[in-house]
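With one protein chain held back, the other chains of the complex are shown just where they sit.
As written, the chains take the letters A and B, and residue 1 is the first residue of each chain.
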Amino acid sequence: MKGKEESMKKRIATTVSLAMITSVLGVSASSFGAVTAKASAPKVTITVLGADYGSGPSNTTSTYWQHIAQGFMKLYPNVTVKTSTINWNDYNTKVTAQIQNKNYPDVLQGEFFPQYVSDGLLYPLSKVLSNPNAGSPVFKSSFSVKNVQYAMPFVTSARTMFYNKKLFAQAKISAPPTTWAQLLTDAKAIAKLGKIGYSLPLGPEEAQAESYLWMLGSGGGWQNAKGQYTINSKANLKAFAFLKQLVASGATNPNPATWNRTADSAKAFANGQVGMEFNGPFLTATIASAGVLKPSDYATAAIPGANGPVIKTLGVADAIQVFKSSAAKLPWIKKFMDYATNNANQLAFAHEYALLPGTVSALNSLKNDPILGSFVKALPHTVLFPSSANWTSTVLPAIKIQIGTAVTGNASSVLNQLQTLATGG
Amino acid sequence: MSNIEISVTDPMVPPSPPVMSGPRRTILRRLEPIYWLGPAFLLIAGVVITPVFFMVWSSFRNIDSVGFDHGWAGFTSYHNLFALPDLGPVMMRTIVWLVSVVGATMLISLPLAVLLNRQFPGRRAVRMALVAPWATSVFMTAIIFRWMLQPQSGLINIVGHALGLLHNIGLTSAQADWLGRPGSALVWMIIVAIFVSLPFTTYTLLAGMQAIPGDIYEAAKVDGASAWRSFSAITLPLLKPAAVVALLINLMNVFNSFPIIWEMTRGGPGDQTATSTVFMYQLKASSIPMAAAMSVLNFFVVALIVILFLRFSNWKERAI
Partner (left out) sequence: MSVEVVPVTRTSGAKRVRHRRPLSARDWILSIVAYIIAAVFLVPYLEMIVTAISPSNQLGTSQLFPSRIDFSNFTSLWSLGLGTNLGVSLEVAIGATILVTLVALPAAYYTARKKFRGRMFFLVLVLITQMFQPTALLVGIYGEFSHLGLTDSVFGLVIVNSAFNLAFATWIMTAYISSIPVELEEAAFVDGTTRLGALRRITLPLALPGIVTAMIFTFIAAWNELVVALVLTTTPSHQPLTVALDGFIGGYQIDWGHLFATSVISTIPVIILFAFIEGRVVGGLTAGSLK
């Protein structure tokens, strides 16, 4: 019930902040309005397709986009903004169906694929944003092709370790682990309480993130600094050897290969069943709505590595990008992009879903936020997923399906197979 | 809706007046099927057959993972598909899935139909209970089973522990993650698939039994036939047509079944619990044309099964 109250408060806060934005903009609109009306602007329709970050009508992202559209249309009555959102789980099905039928949205918020650029579908960011450098520079290279940036980070997050303070106390552990060896000991101690010591979500949903965090712990990763795949490197094998040991000790959930981040791992943590897990800020929203753990019952800490805490954690960003349409439409789309990514809209999004914003200025204003602050500070020190063209198309789908089997089967053969796939194709 | 009604009913009028004569009449005769079947044909051609052509066409194109078409690719996707080492195991698993689900469904629904065909107090309520999996979407039934199978908090595991069942087969609480291991996951998904196929099948067989005229049984009784004898000599043979319908529909539905496996395991770990339909969906993430090729292959497989089945059951000689 506490959690419900909190989420209610949050919702009210969001609504209030949105109302404030519109009223503030309403004022400025009158001054703008005179200018735009004189220009006798042409009728323009902008279509926006976005991923849905919510779980049902109570917090669907379509409400968020509708607010933005309404606010924008008040400013520019000649423009009609049509927004729609699609559940993250069905995002790819829907977007590829649209692209296969050459039915491109004007603005797409969700995943950035380098193929969009090589297929000649996107405008460079410089054409669609007044300040093309508004987005966090951390993600600049991963949203660029040949040094030209095509997408802006719209939502970001960094990963850290969550731990259940109650369970730590029950297992008589004084401080969160900083090394793998400590993590193993602590996880075993918690497992003795009948709980999951460490929750290891290597199911298809986000196996690429979980395994990456472990690879980073031993100095490995998906690629080296030159951007060459190093999936079967020694460091990565070391990470999987440790994971195998961790799983075999019985201190994790039993079948990591089918254990998913949202449906399984986050839910188990929120229900107080898990000692430790690596997750992003959005876990706090799940914890709040489950209403089992109080904010004082859990905390975050740096991700443990082989010999000490991991300095560079994983940063993830979802993009906003503009598909090519007509020169006549472009200036209006640019205005819309500026509006949609302004501070107020960015912050409203961040608070609603417990995720980080994508623009530098919005990120800066959250530095002292009680929930998001620590994640904001971690963001500049993050490493990212590879930006090679074949990562999202070939390597990632294979990793999602196969990497989980490496902790129970033969790790080196799984990693070798993935490396061959990544470098061969 | 009204314009459709007109197109169906109006044309029915011309053929009937007997005053019409000569060639005009024969032309109308020729065109007669169009009036009656036209709307159905249009609907099928428009919504099913056209997308089928699109699907076949995509399987010969070079479409990248974001959906952009780079031109003709010939048989490349088919070549790549057949080169996949996992295709064989997936097809084998599909056969296991099909045979065990359809087989068990038929075997269970026959006694169930016999039971529901008898008089007993509360029969109507029992029949209604049987309808539940049919009335609920398969997607939801799969989710509720996944919920009940959760290792720590699922109903099945809690009850299993309370009764000491799981302990007896050597499972600790952590190891009761049924959906985590391919073997037990497949067994549970087969159980769910049987569960959702039973209502339709049972009802079809029940309908078949109710259509058998009672006087045949009376006559058998007079001749001194035992209950078992009248079941095996009257009920079973007369039930064959209904059973054939049920079997055929089940074969196609179970082969194409997607939501159960997708919701419960997504075909994982890896593709170790994927049937060919789920495998097609998994392929879509990495290669759209290969997924299209897999759909084409799936169609040929299911068509082959249906043809073999029709041959086997002498379907063609019968009325429909």
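Here, a contact is a pair of C-beta atoms (placed from the backbone, for glycine too) under 8 Å apart; a residue touches a chain by one contact, two chains touch by 3 or more.
Nothing here was measured: the structure is a model prediction, and the numbers come from that model.
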Omitted chain's touching partners, listed by label: A, B
Among A:P57, A:P370 or A:G424, the residue in touch with the chain that has been omitted: A:P57
Candidates A:K94, A:K140, A:K166 or A:K188 - the one touching the absent chain: A:K94
Absent chain, residues of chain B that touch it: 1, 4-5, 8-9, 12-13, 15-16, 32-33, 35-37, 39-41, 43-44, 46-55, 58, 112, 115-116, 118-141, 143-145, 147-148, 150, 152-153, 155, 158-159, 195, 203-204, 206-208, 210-212, 238, 241-242, 244-245, 249, 252, 256, 258-259, 277, 280-281, 288, 292, 295, 298-299, 302-303, 306, 318-320
Chain A residues touching the omitted chain (full complex): 1, 3-4, 51-58, 60, 62, 84-91, 93-94, 96-98, 100-101, 103, 262-263, 266-268, 271, 273, 282, 285-286, 289-292, 353, 355
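The criterion applied here is as follows: only the chains that are shown with their structure count from here on.
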Whole-Å gap between the CA centroids of chain A and chain B: 38
Residue ranges of chain A in contact with chain B within the complex: 92-93, 95-100, 113, 115-116, 119, 121, 194, 196, 203-204, 250, 253-255, 257-259, 268, 271, 273, 392-394, 397-398, 400-402, 404-405
Sites on chain B touched by chain A in the complex: 58, 63-69, 151-153, 173-175, 177, 179-181, 185, 265-266, 268-271, 282, 284-286, 288
